[in-house]
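Taken from a larger complex, these chains appear in their original positions, while the remainder are omitted.
Which chain is which? They are A, B, C and D, in the order written, and residues in each are numbered from 1.
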Amino acid sequence: MFRNQYDTDCITWSPAGRIHQIEYAMEAVKQGSAAVGLRSKTHALVASIKKSSNELSSYQKKIFKIDEHMGIAIAGLVPDGRVLAKYMRSECLNYRFVYDGPLQVGRLVAQVADKSQLGTQRAGHRPYGVGLLVAGYDQTGPHIFQTCPSGNFWEYHAFAIGSRSQAARTYLERRFEAFEELPLDELVMHALLSLRETLAAGAELTTSNVALGYVTAGGTFTVLEDEAVQPYLDMIGQADAPGAPGAAAQMEE
Amino acid sequence: MFRNQYDTDCITWSPAGRIHQIEYAMEAVKQGSAAVGLRSKTHALVASIKKSSNELSSYQKKIFKIDEHMGIAIAGLVPDGRVLAKYMRSECLNYRFVYDGPLQVGRLVAQVADKSQLGTQRAGHRPYGVGLLVAGYDQTGPHIFQTCPSGNFWEYHAFAIGSRSQAARTYLERRFEAFEELPLDELVMHALLSLRETLAAGAELTTSNVALGYVTAGGTFTVLEDEAVQPYLDMIGQADAPGAPGAAAQMEE
Amino acid sequence: MFRNQYDTDCITWSPAGRIHQIEYAMEAVKQGSAAVGLRSKTHALVASIKKSSNELSSYQKKIFKIDEHMGIAIAGLVPDGRVLAKYMRSECLNYRFVYDGPLQVGRLVAQVADKSQLGTQRAGHRPYGVGLLVAGYDQTGPHIFQTCPSGNFWEYHAFAIGSRSQAARTYLERRFEAFEELPLDELVMHALLSLRETLAAGAELTTSNVALGYVTAGGTFTVLEDEAVQPYLDMIGQADAPGAPGAAAQMEE
Amino acid sequence: MFRNQYDTDCITWSPAGRIHQIEYAMEAVKQGSAAVGLRSKTHALVASIKKSSNELSSYQKKIFKIDEHMGIAIAGLVPDGRVLAKYMRSECLNYRFVYDGPLQVGRLVAQVADKSQLGTQRAGHRPYGVGLLVAGYDQTGPHIFQTCPSGNFWEYHAFAIGSRSQAARTYLERRFEAFEELPLDELVMHALLSLRETLAAGAELTTSNVALGYVTAGGTFTVLEDEAVQPYLDMIGQADAPGAPGAAAQMEE
């Protein structure tokens, strides 16, 4: 009730040169369950917390394979995320059909960002309410990108989005410089440990509420869910022993 | 009168990153008469309370057959539900025409969700006001899905939607792990018993106000209504004896 | 002045999950002059009170023949009713042209309901302000359906809509179980007696202000107006003697 | 300022089930100068008061010939009336071209009403602000119809619309039963006498401010204006003597 009159559509500038609707859509990303992305010299990897609406339900899919060489994790409105995933798949397919090869990751990310920008400049539409972490491997190596409702995108060494993701970012900021040389297993462990930082007090990572996706050179984007995650959960159970990084991070908070 | 200014259309984000119109449409589902869905290893089944507008009227159809291998139960605005049922039938028909086989359940559910998402992102439209429970059997076995006005969808072991459905969900949560191995008859009984939980005090399940639909491998989606329901009502009359699960559930409340 | 902000168009949900404009359009039906529909094993019949705007005018048509096997009575905005009648006639005509037979009653009713639903989901339109009672006879026997501005439809044994129709419904609820076996004449009498219940104190059924339409197997939808109604009015004059059902109903009120 | 929030467009229902914009458009008809229509067994006739905007101007045309067998008198916004007259002429012309005969009066009236209904159901338009009295003669005899901005239409023995038309209706209600057998001359006199009832105190019917149009079997719609009206004005000068119907009507008021 006490807001300004410039914040109900995305084609109105505020006197301060801001478009509030874009900023509000960014909030939707912050409400979504957390996702992290990180990369080594050889792998790009995304992981996310899956939510189930209910004890009876399956966990909602938050990791989507886009093409052989690429996948995404989403945070925010899942239906909006599905729309973008569909678009990305279709672009990759078309590219393969025409050029018989994988669409470069950064190029597709720029296309998604341009598509998102459209929703911020026309009446009768709204900005998407979802952020993507894109993990891909192409001729330029492994990449982690983030796209925003605003149409911005960024490349990262490692990043986290979604609810309570600040804790994960703190975890990653302290360690990302060492990721470059890590083998996949350790990369997965860091993904899980950083995700664990985003959990509410008392919550635990389980084979049900976490999913991972990774890709490497010439490989195919692989999703790890359910039992496939167990070995890694076991590992971070060890890693979490006193003196291990995750515990340290918790204590520091 | 005392609401915010961001909740009258579905293309406006609130400062907190929410789209209130989507949430309000979800309320419509909660107003509809209850529906439940559950599955065993061999069967997927939906059941719903039918309402009659009046003593003179027939009971309004809430279970729709979509294709040989699939049917739905709806809660919320019935006319919106009919529109979606029509769309689903048409998609199945087209698929059969092209591929000469049944459209996979999860794939159709995703399409329905994408169609629902559209209504949440364009001016001049509104989100659908209906939730679907989809029961289907395809090459991947039996499935129960729920679709929402938001464009979200979830797979369930067992679930209940609509008015007072929390009581049914509580019933199901306590027992669903045993459903896997049950024969159809017992599955039907659990469906009826969970539906009964949603009735107002003094109300009874009758052959008129309840309908069921189920499907099994290679079978055809079968709707049980009117007298066909009687045997199962008789069974839960027995089942409802002291010590039986339904009675227990009532006592626990 | 003291209403909420969610009730001025049909694409806005209220926080309680309601679309007020649909409900307001339903009110228009309640303002129209009353109509009743009832059926026996052999006949389906609708009747309605006709209004004249003025002593000088003819009485406005409220019963419309749709096809050989079907007719409607309307309550609410007559021009909206004419639009729907036109649509129904055109659908029947097309069906006969293609299949050389009568369009099934329930199927046409569903189409009308779908058409009505459209008016509840798009900006720039409004819900229709008319309710229909459809009387038809097809291979599945005689039917009475009601359609609503909301896009809902119901099948009835007997029903009444429009202004003061509650009194007629009370009449019908008490007797409808006996209608199944009645000959046409008695069915007509019950239609008239129930309509009479809706009249204001002092008003009378006359050959001018009442019209009937009925259809039977293999027959054609027949409208009774003006002098053709006289014999039945005479009959209910008799029937209205002490001990007769109509009188009883009046006393009971 | 103190009106409700439901009355500024024609696609919004009020909570009481009314569309106020339609009702307001009906008011425009009541503001127009009066028109009357009446019929005998052999003739249909319309007459109207013509207004001049100014002493210098000609009197504005209010009677329009539509086709050989039909004409109209209008009350309300004259430009809207011209649009409808144009439509009616074009429909008659098309009909004659295809069927080589006159378009039935009631059928054209229904088309005009349907066209008017359209203006009450779409955003971006407004209801027409004009009422028509249609006089026609076809194979079913002479007819007088009225069409309204709402899309309603009525058939009449005799009727009057426009400003102060209640007085004319009172005149007609008392006498219309005798019209059936009257010759044209007397019908004209009754038209003039009823029109005179609508004049403000002190105003007079003159050859300038009144026009008539009539049609009979096999005849052509004939407009009487200017000097052609004089003989009839002379007659009602006589008729207006004590004991004559017009005078009586004045005394009764």
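Before moving on, here are some points about what is shown:
Keep this in mind: a residue touches a chain if its C-beta (ideal position, glycine included) is under 8 Å from a C-beta of that chain, and two chains touch if they have at least 3 such contacts.
Not measured: the values here are computed from a predicted model.
Depicted are 4 of the identical subunits; the complete assembly encoded in this structure file consists of 7 such copies.
Simple rule for what comes next: only the chains that are shown with their structure count from here on.
Minimum number of contact steps separating chain A from chain D: 3. One copy, chain B, sits rotated relative to the other, chain C; on C-alpha atoms the angle is 50 degrees to the nearest 5. The mean-CA centres of chain B and chain D are about 57 angstrom from one another, to the nearest whole unit.
With centres defined as mean CA coordinates, chain B is found 32 Å away from chain A. Contact with two or more other chains is made by no residue of chain D.
Judged by the touch criterion defined above, the protein chains link up one after another in an open path, with no loop closing it.
Chain D meets chain C in the complex at residues 4-6, 10-19, 110, 113-114, 116-117, 120-124, 146, 150-152, 154-159, 169, 172-173, 176.
By the touch criterion stated above, chain C contacts chain D in their complex at residues 1, 3, 7-9, 20-21, 24-31, 52-58, 60, 77-80, 82-83, 86, 123-127, 129.
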